[in-house]
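Only one protein chain is missing from this complex, and each of the others stays in its spot.
Just so it is clear, A, B and C label the chains in written order, and each chain counts residues from 1 on its own.
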Amino acid sequence: MPKPKVAFYWCASCGGCEETVVDLAEDILGVVEKVDIVLWPVAMDFKYKDVAALADGALFATLLNGAIRTSEQEELAALLRRKSRYLIAYGACAQLGGIPALANQFSREQVLRFNYEDAPSVVNPDHTRPQVHFEEAGRTPHLPEFRHVVRALDQVVDVDFYIPGCPPTPNLTRAAFEALLSGNLPPKGSVLAPDVALCEECARKASKPTNVAFTEFKRPHQALWDSGQCFLAQGLVCMGPATRRGCGAACPQGNMPCTGCFGPTSRVRDQGAKMLSSLSANVAARDEEGIRRILDGLPDPVGTFYRYGLAKSLLRRKVNLPTGSNGH
Amino acid sequence: MKATRDEVRIGFYVCHCGHNIAALVDCPAVARYVGTLPGVVLSRDYKYMCSDPGQELIQQDIREHRLNRVVVASCSPLLHEHTFRSAVEAGGLNPFYFHMVNIREHDSWVHTDRILATEKAKALARAAIERVAHHKPLEIKKVPIHPDVLVVGGGIAGIHAALTLANAGKKVYLVEREPSIGGHMARFDKTFPTLDCAACILTPKMSEVGSHPNITLWTYSEVVKVDGYVGNYTVQVKRKARYIHEDLCTGCQDCIANCVYKEPKFADEFNEGLGKRKPVFIPFPQATPQVVLIDPEVCLNFKRNKNPDGTPVVSDKCKKTCVEACGERGAIDFTQKDELREIRVGTIIVCTGFQTFDARRVPAYGYGIYPNVYTALEIERLVNASGPTGGEVVLRGPKNPDGTPRKPRSIGIIHCVGSRDKKTNLWCSRVCCMYSMKLAHLLKEHTGAEIYNFYIDIRTPGKGYEEFYNKLLEEGTHFIRGRVGEVTDWAMTPEEEGKLVIRVEDTLAGVVRRIPVDMVVLATGLEPRADAAEVRRLFNMSCGGDGWFLERHPKLAPVNTFTDGVFLAGCCQGPKDIPDTVAQAGAAAAEALALIDRGYVEQEPNTAHILDNECSGCKSCIPLCPYTAILFDETRQKAYINEALCKGCGTCVGSCPSGSIVQNLFEDEEIFSEIRGVLAYD
Amino acid sequence: MKYAYFPGCSLKGTGRAYEESLLPVLRHLGVEVQEIEDWNCCGATAYMAVDEGKACAAAARNLALAERTGLRQMLAPCSACYLVLNKAQHYLNEYPAMRRVVTRALDSVGLQCRGDTAVRHPLDVLLHDVGLDAIKQKVTRPLTGLKVAPYYGCQIVRPYATFDDQANPESMDKLLAALGATVVRWPLKTKCCGGSLTGTLPEAGLRLSYILLKEALKRGADVIATVCPLCQFNLDSYHAKIAARWEPVRIPTVYFSQLMGLAFGLPAEQTVLHRGMVPLRFEPAPAAHA
Partner (left out) sequence: MTKEWSPRIVAFFCNWCTYTAADLAGVSRLKYAPNVRIIRLMCSGRVDPQFILDALARGADGVLIGGCHPGDCHYVEGNYKMLRRFTLLRRMLADLGIEPERVRLEWISAAEGEKVKRVINEMTEQLKALGPLGLPRKFAEWDREVIALAREVQDREAAAGPCPERPLTPEPQEAVHA
């Protein structure tokens, strides 16, 4: 029986999810024994036609990481979907839109103007911009379309499973492979991680009081944080209560609060709204003025509560931005 | 597992409610529309769903069409949800596989456009159809009722309620803030319309309360905290220090006789300050319990300054002749402190009464400026044989040449003082016309003076009231119809010299009149007590715009409140006379007895529970519960809810960051589906 | 505190004594006033009855001028002006139709009126902003022995008596007591003095003045203290006619500010007692202790 073919691909990605596959260290050998990695752009050369040449469903599984921002990424996602038996959204960007999706707070024009004109390091007096089609010397090179909206993978193609994390931890990847190879998989659309919040495996849980009442909120740079006490008890926002566990509370161990990269549990439709609800309900003040003063400690609610999940939030995007149809 | 779409067999009924709904909502169209929705196997419109045939129709359909869900679109669930649930149960289906749609109070009665109202009805119905598919079978929870009852307030309402319950064999705690029970009624001389003496009909009931084995009487005490829920209230009562041991004092009043103060010197609250009392005193002769108390504000054995926490400081400077007089009974104890007592009861009856309108708030009538302007309550004390003047109605100010106090030869009684007035209280206080006429009769009897009653409308709504009014007319009382403008001592003519002139527009005669009188009586109205807001929050009650405690339904549930197990009686719910107060007291007692005898109360099974294997133990929900129903299990490192304490508000469910708490009947899925439904605009 | 000062016609005419005595008293107490530039007649109660729109526009013009000074508080000593300015501002805020009429009128002269200035009465300012203690300190010649009947008139207590009770005002009583005078209890303190009837229907108007004067004397008052130029005029200048028709009831009527000047020991040209038809002859002795 020939070894099942596996593909890794990356779209709007920072490369972290590629890194984490390598972090499997020697376990990667165990993986390589059982599967045949046929596509891994960061590690191996590849051509479109090689992928296109594959028969539909020839790939046993594709782990696709990174959000979808350009037309080429959409094409590859669609192609790999057709070629793979299991298409897996690997990492927060593919699952929820990730950090790139924070750009959904800005229009395409704002993004392009900043990057190609207003950024301090840019000198572009005649406002040149990358063109999708360009005629020159008989040749018409073209670039992928830069979409107005950043999307998660399942907003473009049908996805079988999700592996959360920014990046997913090695043991999560290993468990995913074992599940795929052994065939005992949860129902389609499941997230391959425990369905309980992070606090369950966080060492600081014991120090969180049962009567937390926030009198103020501070941000990481504003104080030296006790390395044993629950961050929320110290008045620092930690997304742990609203985020899946599975990472072994890596950030809290590194004395940094959880920022919510594993996404919500299956019972929650909007991770940001849920954390907002839980956090604000426990604010100490009862009068409007007092409440406002305490909440001033959260200057950027969207960035705090939707750091990874804006694309998959119920509103998906800042609603009054110009839409794709009228082009600008 | 949630019932998937195909297993759900929904029966939908839209009610015409006669014309109430059908007048604006096209019921057949709604029925047709809902008939097309997935899961709906039966969709009817019917004239009166809440009628017996309507309910039988449901039961029949359940059996015939094997329905496992029922939705009725008619009036407010607060009105008939219970009726239809019972019908569904009678049809053999779990009553919670039912959901109700309000298309009357929230649709046909409040809108005018037929098309839009019908469209709204369709959407609301669709919301219910989508919601009911997610409903789960639930069981009504039965909560045992503690048989003891707390009655708050010892006026005639509290007394009657306590006696009714005690005579039914229930154990009653009667808590009264004043040193004695009796309330306002104990201060009245006679009562209208029969003119029987207030003390004669009240004192026997008071002593019956004082000696009843089933009644624990705590006077000079206040409720400070109420916890728990219907059937299981824990109440903390603060017993203020009397500096007298109640069980040792026999009421002989030797201590009063031997007090260092030979003569009573201090204003006596019971007589509205007209009489005087000593630092050690008994409020009034028939006080129950027959026990004295010491006022630390004026007793020489106490310092004038207070401890930081407000409690009096014993100076021990007095010869304490009172202690000597008490002798071996040793009832006096200056070291007594306020004490907190805790009791467990199943039901509570609140009858905290009213306060009279402060006449100073209408300076035009001169109360507090002219000495011979009295309030009605002051007159009740003056004409009372046990009052400060032994029933003699005399004028303040200059005496007769022979030194005897002057008697009034003409008296003006002004109705509606503070009532029916935009600047003060808008409502009619219901009793002032009757007690003004009673006082007119008594004053005539005591002084033979000419009596003038100034009224806007004479209101005699009770039994024998109109006859009493005719009796007053026959006695020659002058009734002048007009809102009195002013009481002044400015005399325009010689016969007005030295008198109080009442200026009024006599609307029947059509002329402004000046009527000089010796004495003016202000029939002040009734208003909620100054601390009504704190008291009602103790018992989780709300109040109407006017400040009176709010009953569950003005017509159909006048003694119930929105909190199960807490009942109202008497004037705390609105101005009323003694017959209505006693009737309400009886009704409240009956409501309490009904709960106690049934032994349990049904609680809506909408409590919340935490999904055990999904809770991360993040403790975010624990501080949210005002009933401390959410606890943290240290061993399993997870939170759990004590469903006996949970009241089903759902606040923790809305906040749980990992969605691990579920509220029966209001699950997230059910509400999301309802949102989807109401936003269906075809 | 600084106030935009609106004197009104009377304080420059028959009621001159009111302004002549009030301004030095206010200065003496450290209260700054700035007379409004180019103020116009407020229309008093008469004009309101003739044409409400024009009257309101005339009054609103003064409000607009006051707003232009940037001072949030406006001082209107004369009772009629106090009533009309408050009423105009009340109409502006309550009735959009009136607001439109006034706005159009003021636009034509380049003015606009927000209608949010606080129109204050001197009694209100003296009691609540200056305070009785500060006034007591300034009393060098207490009016001991002087029995005064406080007369408020009808316009400052109704309907805009925000600073005192409508039926039984006591702010002037307290002020006079602070000056050392004995305040006579007098139930007619807010009854009508006859107003303009003394000119139009003397039979009715004079009788009302007579009633006030008679009762004041009967109560043992030496002088009536008033706040309104029209009341002062009515009570002070018809003694001959009243004596002819009823009986002589000679008692002086002065402005409360004149008594304040007296108690503060201000010079005669600042208490202008000579302006009264029935002059007040009272020399308060300097207080024993300074």
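Please note the rule applied: contacts are C-beta pairs under 8 Å (C-beta built on N, C-alpha and C of every residue); 3 or more make two chains touch, one makes a residue touch a chain.
From a predicted model like this one, the values you see are computed outputs, not experimental measurements.
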{"item": "Visible chains that the absent chain touches, using the contact criterion stated earlier", "value": "A, B"}
{"item": "Selected from B:I140, B:I456, B:L631 or B:V678 as touching the chain missing from the view", "value": "B:V678"}
{"item": "Option from B:Q60, B:S76 or B:S211 whose C-beta touches the chain left out", "value": "B:S76"}
{"item": "Omitted-chain contact residue, chosen from B:D26, B:D148, B:E222 or B:D668", "value": "B:D668"}
{"item": "Absent-chain contact - pick from B:T36, B:T112, B:T493 or B:T635", "value": "B:T112"}
{"item": "Those residues of subunit A which, in the complete complex, touch the missing chain", "value": "10-12, 41, 48-49, 51-56, 69-75, 78-79, 105, 141, 143-145, 147-149, 151, 155-156, 268-270, 272-274, 276-277, 279-281, 283, 285-286, 288, 291-292, 295, 298, 300-302, 305, 313-321, 323-325"}
{"item": "Touching residues on subunit B - with respect to the absent chain", "value": "76-79, 102, 104-107, 109-113, 116-117, 120, 123-124, 127, 533, 537, 540, 542, 544-545, 550, 562-563, 606, 624, 626-627, 647-651, 653-655, 663, 666, 668, 671-672, 674-676, 678-679, 681"}
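Quick note on the criterion: only the chains that are shown with their structure count from here on.
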{"item": "Pairwise touch network: line, ring, star, complete, or other", "value": "line"}
{"item": "Of all other chains, the one whose Cα centre sits farthest from subunit B", "value": "A"}
{"item": "Separation of mean Cα positions, subunit B and subunit A [Å, integer]", "value": "58"}
{"item": "Averaged-CA centre spacing for the pair subunit C and subunit B, given as whole angstrom", "value": "49"}
{"item": "For the subunit A and subunit B complex, residues of the former touching the latter", "value": "195-200, 205, 208-213, 240-242, 245, 264-265, 267-269, 274-275, 277-278, 281-282"}
{"item": "Subunit A-facing residues of subunit B, complex", "value": "611, 613-624, 632, 637, 651, 654-660, 668, 672"}
{"item": "Footprint of subunit C on subunit B - complex, ascending", "value": "362-364, 369, 486, 488-490, 492"}
